[in-house]
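The complex appears here minus one protein chain, its other protein chains still in place.
As written, the chain order gives the labels A and B, with residue 1 at the start of each chain.
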Amino acid sequence: MKRAALAGAVGVAAFAFSTSAWAATEVQWWHAMGGKLGEKVVELAEGFNASQSDYKVVPVYKGTYTETMTSAIAAFRAKQHPHIVQVFEVGTATMMAAKGAIYPVYQLMKDSGEPFNPSDYLASVTGYYTDTDGNMLSMPFNSSTPVLYYNRDALKKAGVTEAPKTWPEVAEVAKKAQAAGYSCGFTTGWQSWVQIENFSAWHNLPIGTKANGFAGTDTEFTFNSAGHVAHIGALADWQKSKIFDYGGRRSDSAPKFYGQECVMYMNSSAAYAGVKANAKDFEFGVSTLPYWPELASSPQNTIIGGATLWVLQGHESEEYKGVAKFFSYLSSAEVQADWHQFTGYLPITNAAADLTREQGFYKANPGTDVSINQMTNKPPTENSKGLRFGNFVQIRDIINEEMEAIWSGDKSAQEGLDAAVSRGNELLRKFEASN
Amino acid sequence: MVENRPWLTAFSHLVLIAGVLVTAFPIWITFVASTHPGENLLAGQAPIWPGPMLWQNYSEVLSAGMGAAGGVPVGEMMWNSLIMSLMITVGKIAISIVSAYAIVYFKFPFRMTFFWLIFITLMLPVEVRILPTFQVVADLGMLNSYWGLSVPLIASATATFLFRQFFLTVPEELLEAARIDGAGPIKFFRDILLPLSRTNIAALFVILFIFGWNQYLWPLLVTTDESFYTIVMGIQRMVNVADSEPQWHLVMATATLAMIPPVFIVIAMQRLFVKGLIETEK
Partner (left out) sequence: MEKRVTFSHKSLPYLLVAPQIVITLIFFIWPASQALYQSVLLEDAFGLSRQFVWFQNFAQLFGDRLYLASFTTTMVFSIATTFFSLSIALFLAVMADRVIKSATVYRTLIIWPYAVAPAVAGVLFFFMFNPSIGILAYMLRALGYDWNHELNGGDAMILIVVAATWKQISYNFLFFLAGLQAIPRSLIEAAAIDGASPLKRFWTIIFPLLSPTTFFLLVVNVVYAFFDTFGIIHATTEGGPAQATNILVYKVYSDGFIGLDLGGSAAQSVVLMTIVIALTVVQFRYIEKKVEY
């Protein structure tokens, strides 16, 4: 055996040992939540551990989403993987395709005899993570959707009383704010997610064929349609006059909003806590994403981003019982409501949303219900249920690259989106071939 | 100098002072940022003079650590970095000085094969073979251990190569004399070669210590247990946080602390460091 031979050959060097003590029944949970969110995750695990004595959940922070996912995959190949790993939404297709590696959540709950009712969960959230038969494959954990944050004081100074509802209004407000002395109108975080993926769902436009990839891996991208080109083209135009100002791929543009350079900012509803903490010198408000009246008479619904918890195969059934118990704990209304209110992530169950409303949280914190209203605005269509494309981590990078080329004026919106679609399709074919 | 050009001398000083300022600037900004409250750094421009939060920030990272890095106190991460770099340094020097000795002072079958086998590893960084290497380390059960952190990084030829170059410049007469005195290979190595290599060992100590201390991606991959996190990896983690902004003041305080040990070693050993390297190079 290769492994044994190798282990023998190393001789002297091999007397290393792992120090993790596998006391009682321990459940390893790898996550990607840094900062304040990381502290909250630890609190969740501690809460569960204190609630019973048979199982112990050990949260391990593994860096960024990509680092967490790749570490878990590398560990799986080496048979050293955790029980639970947090994977961001774009990794979904990769995880789903790995049939022998994942332990579907509905199966897990059934096998370990935990009470589990899929209809307790918010359909628009779980829809992203269910297979074609409606079975839930992973446990939603932190889901968010993009919203519009705006600087109330700046809008007032510019003579605007209400947050803009449509894109032309956004441009209007931006120009007024610029006239009032602000250097930039709006900026965005996570451009592919906000300006392509959610833009499409919000306007009921397909991102790809085969129901955005839900119906098969032989899907192709369609986000170079006339509607997409018009939208990206408008942004590119606005970049020249700083109505729009690009500030980086992730949330790197946030300081532009905090520092009152830009008066509007589109990013995840989960950025709420950060905005609240950092918007020191001004009042801010939250509103729905703008839409183009030319493309849709009224907006559809937005889709989620964030991550879910996947269970990996290859551990003892006793340990999986602990995982199932932990998931029940995590889904309870009290835990979810607290998580939702603290982080700005969507509640994953209807009960948690109701509880939050009863507690008067939305009244006390205006704007925090924008995300859930956006998600449930209309019943989701094929175009707004979510998306499922393989290799999407890389494809997002391609979209980022091409969009950056558009913002800098190297390419027109049409050229950039065409290039992104054709490069993306290549990776889709590669994914189709390897699965 | 025969001639005296006061203007040129003044100019030289001016250039050097400018050079020092430019080199020190990033470090200064790091230090300055580590003395301000976090919000100051996120809104508007970074300050250029120190702020009032020196003690708070440093005591926070030293005692509690920060959530963004898994809440591991900086002191503990620095201790891990220290152990890892010392293991790499000592291990590398030990195995490479003996293998260089064998390759230079012995004639034996497959000598050149061994030499090339080692030599080929000279430059390829661990990043490009990281996944297969991870697999090996996992198979050997070395994840989450100081061995796993350090042993795979010992597999590099730099030190062997430098020792070989140095041994080649050692006069042949020494060996002849030693053999006339009846000294065996081990005695010759211990009594003559080792003392002669002192400066080289010192130079390598500096290089390898810094190499080990500065590792980033490898520790990230092989550790899942917080008690083995290293400092450089901790800093990177503090910067990459999902759905929120980095707490720059704490990042910079940690960065300042992380720089102290390697900078101290370089400055304290600079004379030996240069001498050791130049001698080998000649």
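Here is the rule we use: contacts are C-beta pairs under 8 Å (C-beta built on N, C-alpha and C of every residue); 3 or more make two chains touch, one makes a residue touch a chain.
This one's a predicted model, so the numbers in the text were calculated from it and none came from an experiment.
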Where the missing chain makes contact, among the chains that are shown: A, B
Omitted-chain contact residue, chosen from A:319, A:401 or A:415: A:401
Contact partner of the left-out chain, one of A:42, A:98 or A:277: A:98
Absent-chain contact - pick from B:51, B:75 or B:185: B:185
Touch criterion as defined above, residue of B:61, B:74, B:118 or B:143 at the omitted chain: B:118
In subunit A, positions touching the absent partner: 6, 9-13, 66, 70, 73, 76-77, 94, 97-101, 246-249, 252-256, 259, 261, 391, 393-394, 397, 400-402, 404-405, 407-408, 410, 430, 433-435
On subunit B, residues whose C-beta touches the chain left out of the figure: 1-3, 5, 8-9, 11-13, 15-16, 19-20, 22-24, 26-27, 29-30, 33, 41-46, 48, 94-96, 98-99, 101-108, 111, 114, 117-125, 127-133, 135-137, 151-152, 154-157, 160, 165, 168-169, 172, 175-176, 179, 184-186, 188, 210, 213-214, 216-217, 232, 235-236, 239, 248, 251-252, 255, 258-259, 262-263, 265-267, 270, 273-274, 277-278, 281
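The rule is simple: only the chains that are shown with their structure count from here on.
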Averaged-CA centre spacing for the pair subunit B and subunit A, given as whole angstrom: 38
Sites on subunit A touched by subunit B in the complex: 3, 6-7, 10, 13-20, 28, 30, 32-39, 42, 60-65, 67, 71, 74-75, 77-80, 82, 142, 144, 251, 254-255, 258-260, 268, 270-271, 273-274, 277-278, 280-281
Residues of subunit B defined as touching subunit A within the complex: 39, 42-44, 67-71, 131, 134-136, 138-145, 147-148, 151, 220-221, 224-228, 236-238, 240-247
